[in-house]
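Note that this complex is displayed minus one protein chain, with the remaining chains in position.
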Amino acid sequence: MKRFSFFALARNALTGHRNWAQMWRSPEPRREYDAVIIGGGGHGLGTAYYLARNHGMSNVAVFEKGWLGGGNTGRNTMTVRSNFLREESVPFHEKSLDLYQGLSRELNFNLMVSERGMITFIQSSAVNRIALQMANTMHIYGAEYRMIGLDEVRRRIPIFDPSPDMRLPITGAVYQPRASMVRHDAVAWGFARGADARGVDIIQNCEVTGIRRDGGRITGVETNRGFIATPRVGMAVAGHGSVVAAMAGIRLPIVTQPLQAWVSEPIKPILDEIVVIRSYYGTYLMQSDKGEIVIGQGCDPYPSYAQRGTFPIIEDATTAMLEVFPRFRRLRLLRHWAGMLDMPYDGSPIISRTDVPGFYVDVAGSGGFKTTPAAAYTFAHLIARDEPHPLAARLGLDRFSSGRLVQEGGVSANR
Amino acid sequence: MLLIPCPWCGACNENEFICGGESDRKRPTDPAAVDDKTWTDYLYNSTNHKGMTGEWWWHVHGCGKWFTIRRDTVTHCIESAPGDQT
Amino acid sequence: MRRLASGGDIDRNRPLTFRFDGRRYQGYAGDTLASALLAAGVDVIGRSFKYHRPRGILSAGVEETNAIVQVTAPFEEPNVRATMLPLVDGLDARSVNCWPGRRFDVGALNGLLAPLIPAGFYYKTFLWRRWDFYARYIRRMAGLGKTPAVAEPGRYERVHHHVDVLIIGAGAAGLAAALAAARSGARTMLLDDGVAPGGQLLSGGAQIDGAGAANWIGAVTAELDGLDNATRLARTVATGVYDHNLVIAVEEAPEQSWVRERLWHIRAARVVLASGAVERPLVFPDNDRPGVMLAGAATAYVKRFAVAPGWRAVYFTNNASAYAGAAALHDAGIEVAAVIDSRADPGAEIELACSRGIEVRTAHAVVGVDGRSRVRRAMVAPLRGGRPAPVDADLLGVSGGFNPLVHLYSHTGARPVYDDRLAAFVPGDMPPTLDVAGAARGIFDTAGVIKDGFRAGADAVHSLGLERPEIDAPPVDDGPSFAIEPLWTVKGGRGKAFVDYQNDVTLDDIALAHRENFRSIEHIKRYTTAGMATDQGKTGNPNVIGAVAELAGATAGETGTTTFRPPYRPVSFGVIGGMERGQLIIPARTTPITAWNKAHGAAMNEAGANFRRPFYYPRPGESMADAVRREALAVRNGVGIYDGTPLGKFELHGRDVPVLLELVYTNRWHDLAVGRGRYGLMLREDGRLLDDGVTFRLDDDRYLMSCGTGAAFTVLTHLERALQTEWRHLKVFVINVSAQWANLCVCGPRAREVLAAVGTDIDLSPTFRFMDFRRGRVAGVEARVARVSYTGELSFEVNVRRRHAREVWEALMAAGAAWDITPIGSETSGVLRIEKGFVAPGIEGDNITNADDAGMSWIVDMSKKDFIGRRSLERDRKLGGERQHVVGLLPDDPAFVVAEGSALLQSGDHADTPNFQGHVTASCFSPTLDRPIALALLKNGHHRHGERVVVSGLQRTVGAEVTRPVFYDPTGARMRA
Partner (left out) sequence: MSGYQVEIEPIKSTALLCIRADDDALPVLQSATGMAYPRKARTAAAADGLTVLALSSDEWLLRSAAARESELLDRLRDATSGVHAAVTVVSDHYTGYRLRGDDVLCVLRQGVSLDLSRMHTGEHARLLFARCGALLCCVEYGRCYELFVESSYADYAALWLEVASGRHAGPAP
């Protein structure tokens, strides 16, 4: 793999950039692999990368039915944070933050990891109590998450201008300095380039249509490019978890729900922090390096595979945004889209063996992008060694049969 | 913004309703008699079908009735399913 | 000056003055900022995003990529397309993305760095230090306009509307479709984003019914305005088609003066998309110089605004449409030097040029442009290659074909298909309720467009079961028919050939992406950022696809398009946010006592279900702690009063109510006598706490269930789901009476005396037992009084009709004065709750606690065959293992109140070794016990009473003793007195 650097850029400038190598090959799939990863997003490609790097497994293939990073990796709001309630969640998400911070150097591919900090407004005593609970749990695991007053909020967010008679006045905020933004496409491309360089076959436009089993064990996968034999299959298909798992005869505790996001036209830098107006529909916003204000909210209120959302979600979140940033009234909505979340019953990721030996599942849940490196790291460990990595030990499917849920939200509310 | 065909009120916007989830999810008639595995599947798992699927909807701001429809979870095309009306 | 002596839809009697970059100019009513700037001879409007190359006006409409300005008066607004901004007197605008000015811009240095900053360069460098070190500078170069300095005060509206047929676009096709639909009597609405209807007709040369297009447009709009089943909206852009034909449109200049912009939710039975097409530039070296303009736009400026975009024009085209433009400019007195046609043998359109002595060079191409801030010469060479020859010109009209605007069609999920004959993507399969007509479908001749409009209008009403109107299309003599030979790229030449003007994406960038194996069109778009600017690739995307197809040796159709993401055109956040500001964003629910509370200085706080409730009632000089201490002691020793009206109240009617109660509650209900109440715990199916509350039996088949304020709607859902989806045979009606009854709770040892003093015919002696309720009159009004206690003291919940609440509250306050009756807030009742150890499902529940964990096994009757949550509770009990249980905590330091949320650790552990044992759920200083107390969730807590734990808060870490979660009157003797 030719290393990227300023000098490489300068060298190639002399020859009109005609000599850049391919980021990854487009090989024909071999008939047999040691492991096959279904899904060419951040999780799938990362898993393949770590299988090769940490576990010496390079006879691995990633099958992507569309184009790399075309699923949720290309549809999220680029936020990476670790403010969670439960002891099982915080270390796992902290690991993700740690990995992200070193990932540009490790992959020799600039992911533009920008440590912006996240400010979540306190607008009621109930939110204050949950924020304190989070702060304390995270404090135990060395993750900084502290309460700040309105003066510090104004200092960090100069454009902060809440209307005087806010329905839920902002009395303060809770702040995670390490929360970051990462260029989402670059995560998929960086992992793809790294995995390809280590011998992993990345096959686009290759849809898995069936999973073949013999006496319970996995023997291979059927694809639109023929049968591929493999003893181990790792599923990382955000939004289609139920569809693929059903091929192996497995039902999962997830519901596919649209999560929308949208951006404004690009403007000069005006907002450094990631801001969460939690009590107003869970609205959050930030400004990308390209100058677009990126905004999102909770899921649409019903299951869907349509990868497009319903408009009232954007209206509610815009109303909320304008309560705190009224100067954005004359900014314009440029583009809106939706990803598909495999929303688990308790809202936490699922990295797990299944009842079918050789078939492993990585269901990202609501925060797929923020957990990409940690999920890939621990999923590779699970696939290579057939036993969970300590960080993901409590995130298996067995938590549902044992009733030890990792309750971070999810669909349990409306059951 | 879905237009949900309520049997009593007619077609109304989705924000007048609450989606009650898959209608093929039947609570065991005698939960005490089922083993833990079956109960765990009923409690947490979903078919989560990609395509035409039966759903409960509750017209909370209208007639207050629960009813089922069949909706395609990809195209959002809706066929109201007679029979399960209340 | 470039204003033509005559012509144009402008009002020469209404001159308007405006400023651009500080200089004063003059235009006319009817001008856009773009036409006025052109008339004033302003060439450079701004600088491009990456290379800071000077850019001029490319188009005359929504597809504009270069003429982006910051408006500062009459209102401040960034990223405004000058081509869509009607000129008003006193308009002040500035160029963007250039410093110190648009003529001399420091950023132009980027041009020198160009070789070092190809597409995606930022992925390959900036790896030495952390990205934030570089981002500080790079972010400053990003973005075009600036956020307005002041919040714009205007008022916005969102409305709902319903029509049978919605026609989007009032060009020839839209007008025809609207006429056909409206004549059938269908409710018809016609939207157009222009100031005046007509679309391309306004600048085309077609003769309709023997006269100019304007007559036909006037006749159609007059007939539409005369029909009351037809409505027409100007300056209204349809931004997206959503599920079941909901169309979102934004009206940018409503007639009501107090409405800045209006957002329409239009539910249409049928939609006819007549959005037309936009012209596509050609890709050749230096094709971005100011003075390079779309051929149709040049004609539009001449015809609609009487402005000469240049005085000596050259046209470069690969299709027939440019000849009409050349003829139009020639006839307006502008010299047309030549028409360069890449096709070997053009059709009859060539006569338009030859008859006017305009030189035509076939099978030729423009391979370069001289002039940095203004076109001076076009370099022309044979297509097969050869020495380029200069042609002097200050205007280069380009036409690479037309892009049908299929955005709204694609929002439905339908996929556009490539049409070889038109070299364009046109609608493929038509969704059942949306049709496309005219240029948006690839029909470019006026006669054909009008006929297709009538067809679409008639089809729409016919599919709704209405009569097809008989419409005779007017005779149209049009220019020569459309023909094209695609020319995606012009090879050779040194300069940069741009495929996306605004994001500065060149052919070399596309080639680089392809070389690095980004083969999907979606990868090309994201790696090069082509098509991701504010114009969203309206002009450029097909050229990108064509260029990629050539590199891959595939057809444009095989390469395919990227997904069309709404909105069709950017719209303001102001109008999307609507009028719901301040108090309207979330309803503020009130009770009849809310006003009294505010009048008596209560500090208000947000309670559950959007209610605002008093937190505490500070007297002058009192802190919260002081007030809470006073209020709590008043309840423990004297008498307090609070407004419990927000509690959820449901009347349950029917003989099967006991069966339902035994299904939703964990205890028995068959034996409840009339006049008695019973406390009940409700679980979710997974065994977790849902809510607790008291249900009374009012009559044989009539019960009243009360539940927590925040849980009221969840409980109603729980009951209705059970009755209507699971146990449909049960004869029970649930009626919400939450706001019918006010609930005024008088609590404390002197409660009886106060009730007696206010006057009641109810016997208050101890025969009125705990959990009884009695009807009678209190303070002269009909009332139900129940002995229920949330504070742990003797208390009477006086339920009166809402209309009497304020009067009875004031009577109780007056009668209770003798015993110093004290209104208490929710902070105080929270303290009293902790003292009693009453578990709150919304707090100690924490979504993980089941009935046993909460120490409420006493109320669970597993002998019942079934109830909601039973099977899960049974599983939890069988599995056992370590669970978090509700416990009490007695912190060591008598003066320090542990913070809620503090983590619990094994005592003896250093605070930072992660050995998480649980957390504090509720904590306070107990005035009654005169010491700090707390409730908490602790692993295996039931079996650790008497043990010590470490309470690790953010500020302090203290030790504490684990106790039973009740600190006061454990037997409940006081509330049963």
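So that you can tell them apart, the chains are marked A, B and C in the order they are listed, and the count of residues begins at 1 in each.
We adopt the following convention: a contact is a pair of C-beta atoms (placed from the backbone, for glycine too) under 8 Å apart; a residue touches a chain by one contact, two chains touch by 3 or more.
Note that the structure is a prediction, hence the values are computed from the model and not measured.
**Q** Any idea which chains on screen the missing one touches?
**A** B, C
**Q** Touch as defined at the start, partner being the missing chain; which of C:A29, C:A234 or C:I586 qualifies?
**A** Looking across C:A29, C:A234 or C:I586, the contact with the absent chain belongs to C:I586.
**Q** Looking at C:R103, C:H162, C:R421 or C:K865, which makes contact with the chain not pictured?
**A** Spelled out, the listed residue whose C-beta touches the missing chain is C:H162.
**Q** Quick one: say which of C:R3, C:K124, C:R183 or C:R267 touches the chain that got left out.
**A** Looking across C:R3, C:K124, C:R183 or C:R267, the contact with the absent chain belongs to C:R267.
**Q** Kindly note down the residues of subunit B that lie in touch with the hidden chain.
**A** Answer for subunit B: residues 8-10, 12-13, 15-16, 60-65 touch the chain left out.
**Q** Which positions on subunit C touch the chain that was left off?
**A** Looking at subunit C, the ones touching the missing chain are residues 74-75, 152-155, 157-162, 187, 256-260, 265, 267, 578-580, 583-584, 586-591, 611, 645-646, 651, 653-655, 702, 731, 733, 735-741, 801-803.
What we mean here is this: only the chains that are shown with their structure count from here on.
**Q** Could you please state the distance in Å, as a whole number, between where the Cα atoms of subunit B are centred and where those of subunit C are centred?
**A** That pair's centroid distance is 26 Å.
**Q** Would you pick out the residues of subunit B that each touch at least 2 other chains?
**A** In subunit B, the residues touching two or more other chains are 1-2, 18, 20, 36, 40, 43-44, 75-76.
**Q** Where in subunit A do residues touch two or more other chains at once?
**A** Those would be 306, 310-311, 414-415.
**Q** Of all residues in subunit A, which touch subunit B in the complex?
**A** 240-243, 251-256, 301-306, 310-312, 345, 400-401, 414-415
**Q** Which residues of subunit C touch subunit A once you look at their complex with the stated criterion?
**A** Subunit C reaches subunit A through residues 75-79, 115-116, 118, 121-128, 130-132, 135, 138-140, 142-152, 154, 158, 240, 242-243, 246, 248, 265, 411, 413, 508, 512, 515-520, 522-523, 526-527, 529, 534, 536, 563, 565-567, 570-574, 576-578, 580-586, 588, 605-606, 615, 684-688, 717, 843, 846-848, 872, 875-876, 879, 881, 899-903, 905, 911-912, 914, 916, 919, 952-954.
**Q** Once bound in the complex, which stretches of subunit A touch subunit C?
**A** So the residues of subunit A touching subunit C come out as 4-6, 8-10, 13-14, 16-18, 20-26, 66-68, 70, 74, 87, 91, 101, 104-105, 108-115, 123-126, 129-137, 139-142, 146-147, 159, 161, 163, 165-168, 185-186, 189-190, 204, 264-270, 279-280, 289-291, 306, 308, 310-311, 314-315, 318-323, 326-337, 402-405, 407, 412, 414-415.
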